[in-house]
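Below you'll find the structure I mean.
Every protein chain except one is present and positioned as in the full complex.
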Amino acid sequence: MSRIKVELKKKDVDTIKEICRSFNNNPDELINVLHTTQHAFGYLPAEIQEVVARELRIAVAKVYGVVTFYSFFSMVPKGRNPISVCTGTACYVRGAENVLSEFRKELNIDVGETTPDGRFSISCLRCIGACGLAPVVMVGEKTYGRVSPEMVRDIIREYEDQ
Amino acid sequence: MEMVTLTIDDKAVEVPKGTTIYKAAKKAGIEIPVLCYMDLGDLNIEHKPGGCRICVVEVEGRRNLAPSCSTEVYEGMQVHTHTIRVLNARQTIMELLLSDHPKDCLICPKSGNCDLQNMAIKMGVREIHNQDIAEVSTYRTDFSPAIIRDMNKCIMCRRCETMCNEFQTVGALSAINRGFMSVVAPAFEMDLEDSVCTYCGQCVAVCPTGALTEVDHTHRLIRDLSNPSKTVIVQTAPAVRAALGEAFGLPPGTLVTGKMAAALRRLGFKYVFDTDFSADLTIMEEGAELLDRLTRHLKGDKTVRLPILTSCCPSWVNFFEAQFPDMLDIPSTARSPQQMFGAIAKTYFADKIKVKRDHLVVVSIMPCLAKKYECTRDEFKVDGNPDVDYSISTRELAHLIKQANIDFHTLPDEEFDLPLGESTGAGVIFGATGGVIEAAIRTAYELYTNKKLPRIDFQELRGMDGIREAVIDFDGLPLNIGIAHGLGNARKLLEDIRSGKNSYHAIEIMACPGGCIGGGGQPLHHGNFSILKKRMEAIYREDAAKSIRKSHENPYIIKLYEEFLGKPMSEKSHKLLHTHYVDKSKKIIYI
Amino acid sequence: MNKLRNLAELSNLKERVRSKTRFTDKIKDSGQPVQIRVAMATCSIASGSRETMNYIVDELDKRNVDATVTQTGCMGYCYAEPTIEVTLPDQEPVLFGYVDVKKADEIIEKYIKSGILVDGIIPVNYKRIDE
Partner (left out) sequence: MADFKIHLLVCGGTKCRSSLSTILTEQLRTEIKNQGLDDYAQVVTTGCFGFCEKGPVIKIIPDHTIYTKVKPDDAEEIVTEHIVKVRKVNRLLYKDPKTDKIITDARGMEIYKKQIRIALRNCGMIDPESIEEYVARDGYAALGKALTSMTPEETIQVIKLSGLRGRGGAGFLTGLKWELTRQTHGDEKYVVCNADEGDPGAFMDRSILEGDPHSVIEAMAINGYCTGASQGLVYIRAEYPLAIERLKKAIQQAREYGMLGEDIFSTGFNFDISIRYGAGAFVCGEETALIHSMEGGRGEPTMKPPFPSVKGYLGKPTNVNNVETLANVPVIINKGHEWFSSIGTERSKGTKVFALAGKVNNVGLIEVPMGITLREVIFEIGGGIKNDKKFKGIQIGGPSGGCLTEKHLDVPIDYDSLVDAGAMMGSGGMIIMDEDDCMVDVAKYFLDFTVDESCGKCTPCRIGNKRLHELLVNITKGNGTEEDIERLINLASVIKDTSLCMLGQSAPNPVLSTLENFREEYHTHIHDKKCPAGVCKDLMKYEIVPENCVGCTACARACPVGAITGERKEIHIIDQSLCIKCGACMDRCKFNAVIIN
């Protein structure tokens, strides 16, 4: 898992401590804590995991083991406009693979990567349950249905100045 | 106990309810091959993740094959351990494991002593299909001062993870990633050196492949021994002599002190010394420190903290430096015997034989991997030159003896050289859990009470229980002693101290099961405590056979103080024989 | 305090809600306003049901139509999202599919105001257990 070096500010550490406290510093709640923390910071760099481990009094190796186990957790920041291509079965048989490769080609990044300007990142997800609209692409919170490779450029253009 | 009867390969077996098929088969004399499974019997750790699936067997009426290591038997169960279906499955699984494993057995440090290799031989895998299109999981090799992690060779048996987390509670290792790329690693795949690893070596001791091995210094040693400008001297730790024989087929518990000394001499060491000597020295310093703290405490000095903790185990030192930084002031400041030996060897002894410090190479033979790290610590260097140049493990020594074609069995028993080879029984028992504190009491009692010890053997301090405690009567003063071996047990004691739950005066802690006799550098005991017990008996046998059994009566120790050090805790002693500890805990740094 | 302390209180609540809202295909007595349910599950929202619902609420208000609009879960017709169900007084509920803003306008104007069916009806193809 690739990662970047970050420096935490005191207020960031306080935020993490507060999150852990809201789950009673209970190690059973590690995954909920990580969810909340990722929500607050956008990703889970090593430094944040160190704080979480300390607050919940568990080994940081364990925290890292959990972070790398679940695909939802990321150690690199996502783009400002995270693009998620659904590769669930319904989307796959309706051509999600072609849509995905079009995004990769257009943005010149691979799945799990972020464009150098930090604008876009691509990830795959398995079924958001909108199979009726397959293939489905999400950009941030917005869902695009029945996406064809031809639509990819237009979708990207919508976010170009963001 | 409720018993159940089952048949295994048409043999009827009766076993207690809850027994696994593997153990039931064993009872019936049927050996089922296992790979990830590890039974550390007396340590109360039975590692059976059911991960490798080599041990699968056929159970009638069951849809799929059952992992025998983790499937419980039931009444009337019918098990077949070697059907064609089973053999095909085992062979296929073995082939799968090998398809994701380097095939550099010829130069692998584990070759010849590798569970995976043995299993491959047993399974008769002769071909790995489609290897040309098979992706192989690869990881960066991690070189630390003591342990090398080559995770390309990891088969995910997870034994190391169990030792590191459940037994030692160090928490340096965890399974990471998922699926094909899953592997055991420190957090963020950082180097072990940067992690909380204590180098106890228990992971290395249980690793079935070449994934975790010790840093091998035998090549360096051969080069040094062949360099005429260098004077190479050696010290051997107490626990080595009680286990080295196992590597040559001798039964566990065979003492090979004399043969070992002879072998070392034949290997070309100029002087063959004994760490037991510096163990006696340790007692002088640590004992004095204990008495000093104790006396001040009894006088009401509030700045003194008790209990005093032993500090001769380097893994234990690493442990409290990383995980209990708030308690750095309670362990004894006395250096470990290995380091005391080095400090004296490169000053007192170097002067005696008129060899310059940097021409003198001090090598230690240790049952331990953390010792490899300990001698690299900056505190133990003078102008960059280490007091102990490097440490090799019992296993490496055995290998070297074999390599040099020395017939170990026919070697005569030889003595250690003087002066740093003379020791007392107190020095010997450092090798077993409880031994350091017993040695300390033998000396402290006499110094404190000015009376002769009514008895020398303190059975109440010996044994294999993870945490033990005893009260020793110091002529009216009841001295509360705590003993722990295994860092998991040490953690419990430390947490009790932190919360003020116990009131020990002195505590001995050893990181490995059984103390140094179960060290990470010893011939593999596979968790079999009977082997550890045999080694322990050997240690106490050697103690009992010694004419002098109290450290302060060692004539060469007395001479060392007279000629060189002055008295325990003198200025010179402080400089050469004591150390300080550093806070190695991860600090949360923010801006 | 909303707590339901016993079965009688539960049953009272049930009757109270039922008197206001229709939950069956059976035609009941008049007196209830037009009732509109908009499917608002993930796939509906992804297809624009939120826009449809907002439009309907605003437009009914603007056009002075007395109606209740509520959200509901997945109606099952993913292929025809957004879907809405319209129940006119004294009529069977009718389900419409592909209800974008334009369609919604048509439904309000023709069906809700005048009872004229428009294209895009989805026949209910399942049995309900309370009928």
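Worth a mention:
Labels for the chains are A, B and C, by order of writing; each one numbers its residues from 1.
Everything below uses one rule, namely that a contact is a pair of C-beta atoms (placed from the backbone, for glycine too) under 8 Å apart; a residue touches a chain by one contact, two chains touch by 3 or more.
Small disclaimer: the values here were computed from a predicted structure and weren't measured.
In the full complex, the chain left out of view touches A, B, C.
Although one chain is not drawn, the whole complex shows that of A:76, A:125 or A:151 it is A:125 that touches it.
Set against the missing chain, the residues B:65, B:196 or B:494 yield one that touches it, B:65. Here one chain is not drawn; of C:48, C:76 or C:89, the residue touching it is C:76. For chain A, the list of residues touching the undisplayed chain reads 27-32, 34-35, 58, 62, 65-66, 69-73, 87-94, 101, 105, 125-132, 134.
Panel shows chain B; residues 48-54, 56, 64-65, 67, 70-72, 85, 88-89, 92-93, 96-97, 99-100, 129-130, 133-135, 155-156, 175, 177-182 of it touch the chain omitted from the view. Touching the omitted chain from chain C are residues 2-7, 10-11, 13-14, 17-18, 21, 23, 37, 39, 41-43, 45, 70-80, 83, 85, 97, 114-130.
The rule we apply is simple: only the chains that are shown with their structure count from here on.
Rounded to whole angstrom, the centroid-to-centroid distance between chain A and chain B, based on C-alpha atoms, equals 43 Å.
Chain C has its Cα centroid 73 Å from the Cα centroid of chain B. If you check the complex, the residues on chain A that touch chain B are 1, 3, 7-10, 12-13, 46-47, 49-51, 53-54, 58-65, 68-69, 71.
Considering their complex, residues 165, 170-178, 185-188, 195-196, 586, 588-591 of chain B touch chain A.
Across the interface of their complex, chain C is touched by residues 128-133, 136, 143, 145 of chain A.
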